[in-house]
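Every protein chain of the complex appears in place save one, which is left out.
Chain IDs A, B and C follow the sequence of writing; residue 1 opens each chain.
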Amino acid sequence: MLKRFNLKAWLLLLPALSLLIAFTHWPTLKSFWRSVTWARSDAAPAKFVGLENYEILLDDPVFWRVIENNFWYALGTVPTSIALAIAMALWVNSKIRFTGLLRLAFFTPTILPMITVANIWLFFYSPNIGLFNQLLALIGITGPNWLGDPDIALSSLMIMTVWKEAGFFMIFYLAALQTLSPELFDAAKVEGASAWRMFRKITFPLLMPTTLFVLINALLNAFKLVDHLFILTKGGPNNASNLLLYYIYETAFSFLDSYYAATLTVVMLVTLAIVALVQMLFIDRRIHYR
Amino acid sequence: MDSIWFQRVSKFSAYVLAILWVLPLLYAFWAAFHPPEFATKFALFAPLTMENFVSAWDQAPFFRYMLNTVIITTIILFSQLVVCTLAGYALAREEFLGRGFAFALVLTQLMVMPEVLIVENYQTLTGLNLVDTHLGVGLPYLASAFGIFLLRQTFKTVPQELEDAARVEGLSGLGIIWKVFVPLAFPTYLAFSLVSVSYHWNNFLWPLVVTNTEASRPLTVGMAIFGAPESGVDWSVISAGTLIAIGPLLILFLVFQRKFIQSFMHAGIK
Amino acid sequence: MRANRMLKVEGLTRRYGDITVVDDLCFHVNEGEFVALLGPSGCGKSTSLKMIAGLEIPDAGSIELEGKDITQMTPGQRKLAMVFQSYALFPHLKVIDNILFGLQARKVAKDEQQRRLDSVVELVGLSEHLQKKPGQLSGGQCQRVALARAIVAEAKLCLMDEPLSNLDAKLRNEMRSEIRSLQQRLGMSVIYVTHDQVEAMSMADRIVLMNDGKIEQVDVPEGLYNKPKTVFTAQFIGSPPMNIMHLANERLGVRPEHIAIADEGRPARVISCDYHGADTVVLAEIGEAEDRAEIIKIRYPGHALFAAQQAISVNWRPEHEHHFPVSQ
Partner (left out) sequence: MNKFTKYLATAGMASILGVSTLASADTDLTMYYPVAVGGSLTKIVDGMVENFESQNPGINVNAIYAGNYNDARVKALAALQSGKPAQLSVMFSIDVHALRNLDAIVAFDDLVSTDAERKWLGSFYPALMENGKADGKTWGVPFQRSTIVMYYNKDMFRAAGLDPEKPPTTWEEFAEMGKKLVKKDGSGNVEQWGAMIPSTGYPYWMFGALTKQNSEVLMNQAGTETYFDNPGVIAALEYWHDLGNKHAIMPSGVIEWGTLRQNFLDGKTAIMWHSTGNLTTVKNKASFDFGVAKLPGNTELGSPTGGGNFYIFKKSSAEEKAASLKLVKFMTSPEQAAHWSKATGYMGVGPRAYETDTLKAYVKEFPPAAVARDQLTHATAELSTHEAGRVRKFLDDAIQAALTGQMSAKDAMTDAQKQAKSALRRYQ
């Protein structure tokens, strides 16, 4: 069919595209522009400063710390939540008892606002009086200072993130599992495959498209999920648990430096572009057996 | 025999994990219904009280916050449904020059979520004079790439015969969308609505940035201010506040959990 | 010489809640024998097969393989082969890996794997497709892969669950004789589940006919056709089904192909004719009084031209009569 200009189609797209351009594309471009300008305060006019903001960025130890943290945060939360999500989906999809309750339990964190449950996690993590350390004390272990020790503060945040996300990702795996024919698993059983072999050779490869989808989502969340920082650590101690988006927020709304914040935003945008690129490379492979 | 053992261990871990997963909620119930001195101590026969709910309710305008959240989620949801339906239809059923480009423009938002652009979007909102309004909280989310994508996938599966039949019956462009595509995509709408509502009910960072006062502040931001650790944490009252805040969604979820999860799964398959 | 018992099923029972899906099933399979589990859908034949495979746990009864009780074993321990209705090919694995899946799982030596693969590939003719994924194959080819996977296991007993039901009619006929000849050449013992009586009649050495979870009759195909013990058997085997006439103290059964339209005999009145090519199925009303009339089907060789309401006479030979008690 000959492609042509189609007024009706563009009119249908108009509301969506104008909103997307106004709140996604335009601000993206503006971020790039703002990152090469500077002004003493928001009241003063901004002037072009070239790459000065980027030079400051490269010299900023907090920036590097935040990048490093975000890397570990992604590395720590993404595979763990995926592995747990798969395990949860397999459990819920299996014949053990109370699968309804299991599913409910795993899914519950998904509908709880991160910001409100963070206060409860604050209690879990509190040294001396916190639940975790009370429990550890029962077996004679002095629990760590979960949020106050720079070596484990980030890990503590990761645990909460995994708690929040695994059940959400479980749903995708559950949906995928239910599209798989049970006969495949019967066949593997008859052929004498062990549970582990069955998982490794059949279940996991067949879930691969789902895993890729979840992987991308989990990666994006690793950059965008900072709600709990506001309550738990505020990025501390000494930036040990600071993440890029939180640092952007701090810079823009605490230090009132929207220019440097824009520079940080550009770094975030570039990172996301890389994630997108990776996804596109993978997207061809995800249809490998269809 | 190893497989029996494996099964036992697996089953045990499943239950342990499930308990861990609801622990925060269980704790919230414990702390909310017991006097503050039991917030960090667990005694089986600690006295029950509603006092925490009273003081939580006293300390923050929960009703106002909840109303704001409801207004914001409603504005967002309805705009999303309309905007995404139109765009999804165009991308699924219309043949035109630049469709690929338009679709690519839409998909960008899947990567560049509004959360990333808080700095610029805040400036835009300032310019529009919409800071601290319900509309302002919703604006960056009114067009959802996820929704457009989901509806496009669904609309693509509608047989051409149905659309042709409707045309023969004399329906016009928007009429076809409204009378044919929308009803057929009902499960997708339901799934998307649930995902959207639970997302925006729980959204925090952008509302924090863009709301200043009780006039527009949603529950999450209200709760963050109410429970801010700076003011000294009082877990009993915070737990009570948390339960008040999540109560409506939690009850809805518990009642409709099967439907809820199915809808999420539906959204997940696409 | 008395054949060796390969499999013996005794009192096998399976319930789902209040419903008994398989009720006290007893039968056996001899070595090298092709046994069909036949019955309408929902009669419990697939459940029975799954219990033999170990994929379902029976509520009662026992399963013996070569004299050994395997009732409590896991599917893998039973070392059976199985062909599934949907073929159950692993979509992400190449054909060769699908075929060798079980051998790899059981850690059969590499050269032994290769030897068996070579011979099975030749048997079913898949040599040029080994490196493809199932998605790239036609239905018939998938069927062959599934078959190859079952054969390569060299299992004592092969279970087949309606393996041909997803093929079109022509291919089905081809595969039917192919499977049968493979089975005979390799001397395989097979339990074959089907709801298609033609398939069972043409392939099986013996047929276990099931209805409503119970065995109706176990017999060789001719036995089921010639000496049905129950009205159900009589009507399930043969096409069109046997005519059953309700007499005062018994049921009288005569197959349509055994009824002749002749100059004399019982009076009947034609209702309609259905031309099939080789023959015509004539629908007629037989009986004196209106209220006692029975509708019967007659298979008339060639092309019959009877007008509706035409009066005819029908007869059959006494040895073609089947008598069933009324209680059925």
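Keep in mind that, in the parts below, a contact is a pair of C-beta atoms (placed from the backbone, for glycine too) under 8 Å apart; a residue touches a chain by one contact, two chains touch by 3 or more.
Predicted model only: the values in this text are computed from it and were never measured.
Note that the undisplayed chain, when the full complex is considered, contacts A, B. Annotation: of B:Gln7, B:Ser55, B:Thr108 or B:Gln257, B:Ser55 touches the absent chain (contact as defined above). Only one of B:Ser13, B:Thr126 or B:Thr157 touches the chain withheld from this view, namely B:Thr126.
As for the chain not pictured, it touches subunit B at residues 36-37, 39-41, 55, 58-60, 71, 75, 125-135, 212-214, 224-225, 228-235. For subunit A, the list of residues touching the undisplayed chain reads 40-43, 62, 122-123, 126-129, 137, 140, 142, 145, 147-150, 233-234, 236-240, 250, 253-257.
Everything below uses one rule, namely that only the chains that are shown with their structure count from here on.
If touching chains are joined by edges, the resulting network of the protein chains shown is an open path.
With each centre defined as the average position of its C-alpha atoms, the distance from subunit A to subunit C rounds to 55 Å.
Centroids built from CA atoms put subunit C at 54 Å from subunit B.
As a whole-number value, the distance joining the C-alpha centres of subunit A and subunit B reads 16 Å.
Of all residues in subunit B, those touching 2 or more other chains are 3, listed in ascending order.
Taken residue by residue, subunit C touches two or more other chains at 74, whereas all remaining positions touch fewer. Those residues of subunit B lying in contact with subunit A across their complex are 3, 6-7, 10-11, 13-15, 17-25, 27-28, 31, 39-40, 82-84, 86-87, 89-91, 94-97, 99, 102, 105-106, 108-109, 111-124, 139-140, 142-143, 145, 148, 173, 198, 201-202, 204-205, 208-209, 219-221, 223-224, 227-229, 233, 235, 238-239, 241-242, 245-246, 249-250, 253-254, 257, 261, 264-266, 268-269. The residues of subunit C lying in touch with subunit A in their complex are 50, 53-55, 74-82, 84-86, 88, 90-93, 101-102, 105-106, 133-135, 149, 153, 159. Of all the residues in subunit A, the ones that touch subunit C in their complex are 181, 183-184, 186-194, 197, 201-202, 205-206, 208, 288-290.
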